[in-house]
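A protein chain is absent from this complex, but the other protein chains hold their places.
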Amino acid sequence: MRIPKFEYFRPSSIEEGCSLLYKHKAEAKILAGGTDLFVKMKKKEILPKVIISLKGIQKLDRIEWDDRGGLKIGPLVTHEALVSHPIVREKFDFLSEACFKIGTRQVRNMGTLVGNLCNASPSSDASAPLLVLEANLKLVHLYGERVISLEDFFVGPFQNVLDPQEIVVEVQIPNPPRFSAGSYEYIHKASSVGESLVGAAVFLRMDPKEATCREARIGLSSVAPTPIRAKAAERVLKEKKLGEKIIREAAQVASDEIQPRSRPWYRREMTKVLVERAILQAMEKIR
Amino acid sequence: MKKQLIMLRVNGESCELAVEPQRTLLEALREDLGLTGAKEACGTGECGACTVLIDGKPILSCLTLAIEAQGKEIATIEGLAQGSELHPLQKAFIQYGAIQCAYCTSGMILNAKSILDENPKPTREEILKGLEGNLCRCTGYNKILEAIMAASTGKD
Partner (left out) sequence: MEELSFVGKRVPRKDGTEKATGKALYTVDMVLPGMLWGKILRSPYPHAKILRIDTSRAERLPGVKAVLTGKDTLGIKHGFVETPRYAPDQYPLAMDRVRYIGEEVAAVAAIDEYVAEEALNLIQVDYEELPAVFDPEEAMKPEAPEIHPSHPKVKEPYKNIGGKTESGWGNVEKGFAESFLVREDRFDGQLRTHCYMEPQATLASFDFSGKLNVWTSSQGPFIKRAKLATTLGLPFSNVRVLKAYVGGAYGGKVDLFSHEFCASLLSIKAQRPVKIVCTREEVFEAARHGQPIFVELKTGVKKDGTLVAQQVRVINNSGGYRGSGVVVIFLCWGFVMLCYRIPNLKYEGYSVYTNNPVRAPQRGHGAPNLRFAVESQMDMIAEELGIDPVEIRLKNARQKGDILPNQDPVRNCGLVECIEKVAGTTQFKEKYGRNRSLPKGKIRKGIGMGVSSYFSGSLIYPNASAAIVKLNDDGTVSLITGTLDIGQGAETILSQIVAEELGVSMEDIRVVAADTETTPVDIGSWISGGAYVSGNAVKLAASDARRQLFEVAAQELEANPEDLVVKNREISVKDSPGRSISFTQAVAASIAKRRGNPIIGQGHYRTMKDVPAHPSLATTKGRWSDNYAFDAQVAEVEVDMETGQVKLVKATTAHDCGFPINPLIVEGQIDGQVSMAQGHALWEEVLMEKGETLTTSFLDYKIPCAKDMVESYYVDIITERYEKDIPYHTKEVGEGYVSGMVAAIANAVYDATGVRVKTLPILPEKILLGLRKKGDS
């Protein structure tokens, strides 16, 4: 399958990239890893006349962390880099694990987290962990910049709020508070590789003395037009002692919040199972 | 679109080619350089038959632009053997019956090489996880695993 023809630019700065976007507008697409873009182009789903590659810009593959600002991930950071980075593995372990699930070894070497988020697939494995980590995205265009939450970034299947003239330059993840942990559970659609049928990320902050949940965040992917937070289910757990009954109730509520397009009955059942498993896993980690 | 003159380092040699921007590394290797070992079985990133090593890492050449592969060391299956001396993985694949139709073999061996280069003594699970992106319809993967385990322990 051939990639349709295009004009190629390789700016050496973000400003230059934004200029090019300003000039070419909707006829242009940003190239990071290419694993989503070129597939879509080969299938004729999109046909940009202009490709603007980020690969000529220095330092976009950086992962930065400090104990005040949290984690900052550049647009050329690959999934593989997040799988192996020691800080990510230690402090954002379930994000690292989710990245290890994405694609295949080759795709993880090429594909970027930012590219994956911009693709806005409802079933992206990284999105549920990032939603419960309350990640933000920093977007720049020629005349300014803005920071929006990941939750607000997704608006529909493969649809995000990115303006054609904007470039995502950073994923910002705040440091998790003390006595908290997150986990990610998923089930495959078929075989042991490929898109998840359901992905469930749970983030819990517990009271250090009592077994009470101070805060719960539940992120679900592949069960709705976008990755979502199951807020009603979160409210079930908040300020409660987490016993078997309440966990099961939260899982049930979560499965009622989804809007699956295909295999709906099975997706509801699996949402229940995975949310329950993820809650128990997160609790285990805090212990 | 106008063609651009580029230099690719393939198997230790510098090659000059003229390519359009959309030309993939796979097309450049197969059609411009005659290195047909890397194959296209899907073209959309699921099969791994187009796997080559770029700076030692396994990547999909069907989704890589030739112009963006400049300045890197590209290794294809044709460069693995040293003259007539096969790489231990190649020998093991032949000896253990891990080759049938062989359409997946080039990508499989290169990916396996990158796994062993990273970790000379991987577990079975680590090898199978590492190969999840290389589809094979003939062998069921059994003898492929056997061959890679044998090559990793230096068994002959």
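Per-chain residue numbering starts at 1, and chain names A and B are given in the order in which the chains are listed.
Heads up, the rule we're going with is that contacts are C-beta pairs under 8 Å (C-beta built on N, C-alpha and C of every residue); 3 or more make two chains touch, one makes a residue touch a chain.
Remember, it's a predicted structure, so these values are computed and weren't measured experimentally.
K.L.:
Just to confirm, in the complete assembly, which displayed chains does the hidden chain contact?
P.N.:
Across all of the complex, the chain we cannot see touches A, B.
K.L.:
Which of B:24, B:64, B:114 or B:134 sits in contact with the chain that's absent?
P.N.:
Looking across B:24, B:64, B:114 or B:134, the contact with the absent chain belongs to B:134.
K.L.:
Just to verify: which one of B:8, B:25, B:63 or B:145 makes contact with the chain not shown?
P.N.:
Only one listed residue reaches the unshown chain, and that is B:145.
K.L.:
Residues on chain A that touch the omitted chain in the whole complex?
P.N.:
Residues of chain A in contact with the hidden chain: 1-2, 5, 43, 187, 189-195, 263, 265-266, 269-270, 273.
K.L.:
Using the document's contact rule, name the residues of chain B that touch the chain not shown here.
P.N.:
So the residues of chain B touching the missing chain come out as 30-31, 35-44, 46-47, 49, 76-78, 80-81, 86, 90, 93-97, 99-106, 109, 127-145.
Assume only the chains that are shown with their structure count from here on.
K.L.:
Report the inter-chain centroid distance for chain A and chain B in whole angstrom, where each centroid is the mean of the CA atoms.
P.N.:
Spacing between the chain centres: roughly 30 Å.
K.L.:
Any idea which chain A residues touch chain B in the complex?
P.N.:
For this pair, the touching residues of chain A are 1-8, 34-35, 38-39, 42-43, 51, 53, 55, 80, 103-107, 109-110, 192-194.
K.L.:
Any idea which chain B residues touch chain A in the complex?
P.N.:
It comes out as residues 1, 20-22, 24, 27, 40, 43-46, 48, 51, 57-60, 62-65, 67-68, 111, 129-134.
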